[in-house]
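Supplied in structure tokens, the structure appears directly below.
Note that this complex is displayed minus one protein chain, with the remaining chains in position.
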Amino acid sequence: MHGVDNGGGRMSVVVTNVERVERGVVEALAPFGVATIHEAQGPYGLMAPYMRPIYPAALIAGTAITVSVPPGDNWMIHVAVEQCRPGDILVVAPTSASDCGYFGDLLASSLKAQGVLGLIIEAGVRDVRALTEMRFPVWSRYVSAKGTVKATLGSVNIPIICAGAQVNPGDFVVADDDGVCVVPRARVDSVLASARARERKEAAVRARLVTGELGLDVYEMREALAAKGLTYRDGKD
Amino acid sequence: MHGVDNGGGRMSVVVTNVERVERGVVEALAPFGVATIHEAQGPYGLMAPYMRPIYPAALIAGTAITVSVPPGDNWMIHVAVEQCRPGDILVVAPTSASDCGYFGDLLASSLKAQGVLGLIIEAGVRDVRALTEMRFPVWSRYVSAKGTVKATLGSVNIPIICAGAQVNPGDFVVADDDGVCVVPRARVDSVLASARARERKEAAVRARLVTGELGLDVYEMREALAAKGLTYRDGKD
Amino acid sequence: MHGVDNGGGRMSVVVTNVERVERGVVEALAPFGVATIHEAQGPYGLMAPYMRPIYPAALIAGTAITVSVPPGDNWMIHVAVEQCRPGDILVVAPTSASDCGYFGDLLASSLKAQGVLGLIIEAGVRDVRALTEMRFPVWSRYVSAKGTVKATLGSVNIPIICAGAQVNPGDFVVADDDGVCVVPRARVDSVLASARARERKEAAVRARLVTGELGLDVYEMREALAAKGLTYRDGKD
Amino acid sequence: MHGVDNGGGRMSVVVTNVERVERGVVEALAPFGVATIHEAQGPYGLMAPYMRPIYPAALIAGTAITVSVPPGDNWMIHVAVEQCRPGDILVVAPTSASDCGYFGDLLASSLKAQGVLGLIIEAGVRDVRALTEMRFPVWSRYVSAKGTVKATLGSVNIPIICAGAQVNPGDFVVADDDGVCVVPRARVDSVLASARARERKEAAVRARLVTGELGLDVYEMREALAAKGLTYRDGKD
Amino acid sequence: MHGVDNGGGRMSVVVTNVERVERGVVEALAPFGVATIHEAQGPYGLMAPYMRPIYPAALIAGTAITVSVPPGDNWMIHVAVEQCRPGDILVVAPTSASDCGYFGDLLASSLKAQGVLGLIIEAGVRDVRALTEMRFPVWSRYVSAKGTVKATLGSVNIPIICAGAQVNPGDFVVADDDGVCVVPRARVDSVLASARARERKEAAVRARLVTGELGLDVYEMREALAAKGLTYRDGKD
Partner (left out) sequence: MHGVDNGGGRMSVVVTNVERVERGVVEALAPFGVATIHEAQGPYGLMAPYMRPIYPAALIAGTAITVSVPPGDNWMIHVAVEQCRPGDILVVAPTSASDCGYFGDLLASSLKAQGVLGLIIEAGVRDVRALTEMRFPVWSRYVSAKGTVKATLGSVNIPIICAGAQVNPGDFVVADDDGVCVVPRARVDSVLASARARERKEAAVRARLVTGELGLDVYEMREALAAKGLTYRDGKD
């Protein structure tokens, strides 16, 4: 929930020209979706399950522009827009829990004009119908029309913690119906390799399962289960 | 959550012939939707974000018939139906928290026959599929099939607090995908004026933002941000 | 939330060949849906309202295969697949609260191949988009891509408590947009009779309400309300 | 949660010299405590049960000074201190949900110097140990060390909704281990009469119950229960 | 949360003379407390962690008298008092979620006069200060002064589900600072044997740990950890 210190003390700062995961890798990772990428990465990077999409069947993958905002104050989102490039995803975390509606169709219009793919925010969003109609996807903790002020600074492109996951500027972010997952820049190549291996294996398994073959046999689990002491009892007896 | 005293002590009462916001004003306000009307009104009247619609893209605006009900007892909703007129919206709050399903397709059929536009309830609703098919919109805290009894009185058309917002009978109520907002009768004219002004302004801003112009410039924020101490640092350095 | 003891101590067990509610009764009960069946049964068997479907307008009715799983461990679901027959519904409860994603499209493919109708799980599910496309319905407490391990045993077809409702293997289970309801095998006949009687009565009531007749008159409530002390006051006075 | 409009539009305002419930009535009501006063008043005025005291066995009763604050901004609490008189209780509600720590030992020292009895806040409080040692009681939704800013105005002594209860400046407020209850100025006399009658009756009942006499007989419930259809069955049969 | 059907249909019933766990076994089990008894029993019978004691350091163990109550209606608690004997514990579950204060010092006086040891309730309790002073312990989900009505029947001594655990009348119930645990009558002997064995073993382990010996060695875990692939890396490198 809280912003992570960037080593620079308390001063509000906008970091420009952050390094981003390469476009090619983003495009290669994107089709795998949240569940496979998260599995490929291990128990890191998944945001809490209260982060939900405002409409079903959206999937985005891109590079993170991070924003640390005060509770009930969306001023820094306006500042962050200028730092965005096509293919970016805005990731916003308040410094304390907030259910305000930080973001609506005006900001979405502005982000869309910069080529931003969508918004991840551990707070509220509004104008949900308009955002749905313009197909600007948002994953948020709340939907709320409660307005915000523009009175206090925050920071752009510092490391933040959003919904329990650490996000550094330039990190790979993927979001779909299963939630939101972040992959650090340094790990995208190994995660991509792991996701590809995983999908190959799953395709083979799926082909067997759909014919009715049992996972107990496909995964060869019976021996291990028996060794653990699993017993069977006939319910008719 | 709790009913607000109507000055008449504890007696259960049904107030008839309540004054309502004029139809013309309702129709003028309706198209603005929850987010704009709430912004126009200031930090009042918005219900808590746990009030969610049972299906997407519904929008209703009308005049409140209020119902204070005991936990797990929907008797007074039947009483309230008789007080409804075309263009009304039923707003129901239990006197203590309840996740019972107070309302289903029979009551919806009855309300629809009276010209009621929809239901706002800080408790549960059921028969969601039937309500969706008949297009009777409901904003509720829960979806639940748990039934209620008819054993204890409540009141109709007294002031209530529903999901954190005060609702007086006859008040203007608007609900859409962003939630539910209430405007007191005495304030509808000023809110309407303010909403119109707001929308004119937003249209002009939107026209600039979609071309890629930055909010920082449209809203002329740069000077104020610098005065607050915002600094920029190149991420490449 | 917690597994119910089956009298057999702590040993992990899979009970095979459980007796199930007869197919004919399942088919007769199914069309009534959750709300009517729950009303017909009395205040039993309804799961808590946090059990939500992953897509709207699904309705399933079948016989329960129950699974008690450790937190964060989905091994026993693989074991349970073998016990499933066409017309079954898998009902899964963790022994302590968990928001892990226990189930995805691979397991769904496997269950579908066995003729299973859907999944009820008081934990998380993932691959929601794929499950939606293949129309395999799930009612769950969470949507989450967080993976599980396969390290610890549980049990299949023992009595469990899932989302506050007791479920015995072979029980009747119905799930739709209103939630999930369980009917014990011994009670399905009386519940069916009661549901039929209830629906006949409701059809007659609905026919009168849609014409604008008031529930106050249809249900003959006015006398009882007056006896309780309900009073009317004109709001114009 | 949200401030109630005081009819004066959006302008931030401090209302001075508000009328308060008379000291004599406050002192007469205080010893009854929250549960009895709430029962005497009917289903109004009780705050939600998430409002908890920071230490046990505190009981305060006094007159409300109300404060509507922005999320994460405690500036107006400093403004409100000046409006306080001996015997007042500060009641603070944010305009949207906030878990910030708005209040600590410095503000408590200041309020204590003005004769204020305690704080009711639908947000966070900090310095809990110091507040406990100085015996300044607080009922809050959260305990949190998260700081606030002083950047945006709110209002003092306008009607607010705090934890689901409406509070007008000058109202009677009572708080103890059971929670917080508000009585409007216009109703204190009737509530006092009702509380006294209630306590007399309860004392008589208590005297009989402690001897082992059953409530079934003391309240003469047996006939009504039988009429409703209550039956007894011997568990040995 | 919901009452479990007792096979007798919907009729409200009071079952008298229920068989209870023998006093000798209760007294033998009591000192082990919730954590040890729950461990001895396996993953059954523990209530959800939201069940909290109203004051610290209370410990009770006794036999369950069960009460299924409607939401916001405490009539059946008065009925249940008559069924209580010395050494019993009252266990109350509403048929749908409720935060009402069902129970206060009058009912506690009455229960105490019957020799009841305490109350377990998946709803609210009030008069917390008085209950604390008279040392009548309560484990509840909420503290709330919100009153209830006496209008609708429930049942006494039928099987119920309370906070996720099944409770049959006469079952063994233990409650302390760790929560509430239920042991079915048929299992108390084996649980007692297991608890004794467990405690002997733990005493031996504790004696070694307090001297600074490591659990890794006491439990001989090192080999298994290495086999799983645990590696060590020096942080200074």
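Letters are used for the chains, namely A, B, C, D and E, taken in the order the chains are written, and counting of residues starts over at 1 for each.
Going forward, a contact is a pair of C-beta atoms (placed from the backbone, for glycine too) under 8 Å apart; a residue touches a chain by one contact, two chains touch by 3 or more.
Bear in mind the structure is a predicted one, so any value in this text is a computation, not a measurement.
> Among the chains present, which touch the one that was left out?
A, C, D, E
> Would you indicate which residue among D:Gln41, D:Ser68 or D:Asn157 is in contact with the undisplayed chain?
Checking each option in D:Gln41, D:Ser68 or D:Asn157, the one touching the absent chain turns out to be D:Asn157.
> Which of these touches the unseen chain: A:Pro56, A:Gly87, A:Gly164 or A:Gly235?
Of these options, the touching residue for the absent chain is A:Gly164.
> Among C:Val149, C:Ala186, C:Ala204 or C:Ala224, single out the residue that touches the unshown chain.
That would be C:Val149, which touches the missing chain.
> Would you mind spotting which of D:Gly33, D:Pro49, D:Pro94 or D:Gly124 touches the chain that isn't drawn?
In the complete complex, the chain left out is touched by residue D:Gly124.
> Would you mind spotting which of E:Arg23, E:Arg135 or E:Arg206 touches the chain that isn't drawn?
E:Arg206
> Please identify, in ascending order, the residues of subunit C that touch the omitted chain?
Touching the missing chain: residues 70-73, 95-100, 144, 146, 149, 151-152.
> For subunit E, which residues touch the unseen chain?
Missing-chain contacts on subunit E: residues 33-35, 38-39, 43, 46, 49, 52, 56-57, 59, 176-179, 181, 202, 205-206, 209-212, 214-216, 219, 221, 225, 228-236.
> Using the touch rule from the top, list residues of subunit D that touch the missing partner.
Given the touch definition above, subunit D has residues 8, 11-19, 55, 75, 78-79, 81-82, 99, 101, 104-107, 109-110, 112-114, 124, 126-129, 132, 142-147, 150, 152-153, 157, 169 touching the missing chain.
By our rule, only the chains that are shown with their structure count from here on.
> Would you mind naming the chains that touch subunit B and likewise touch subunit C?
Of all the chains present, those in contact with both subunit B and subunit C are A, E.
> Please decide if copies subunit A and subunit D contact each other with the same set of residue positions, more than half shared, or with different positions, and reply same or different.
Same, since over half the interface numbering is common to both chains.
> List the centre-to-centre spacing of subunit B and subunit E in whole Å, with centres computed as mean CA coordinates.
Once rounded, the distance between the two centres reads 41 Å.
> Quick check: how many Å separate the C-alpha centres of subunit A and subunit C?
Here the centre of subunit C sits 31 Å away from the centre of subunit A.
> Using the touch rule from the top of the page, what residues of subunit E touch 2 or more other chains?
70, 95-97, 99, 144, 146, 152
> Edges wherever two chains touch, nodes for the chains themselves; is that graph a line, a ring, a star, complete, or other here?
Other.
> Which chains touch which?
Pairs satisfying the touch definition: A-B, A-C, A-D, B-C, B-D, B-E, C-E, D-E.
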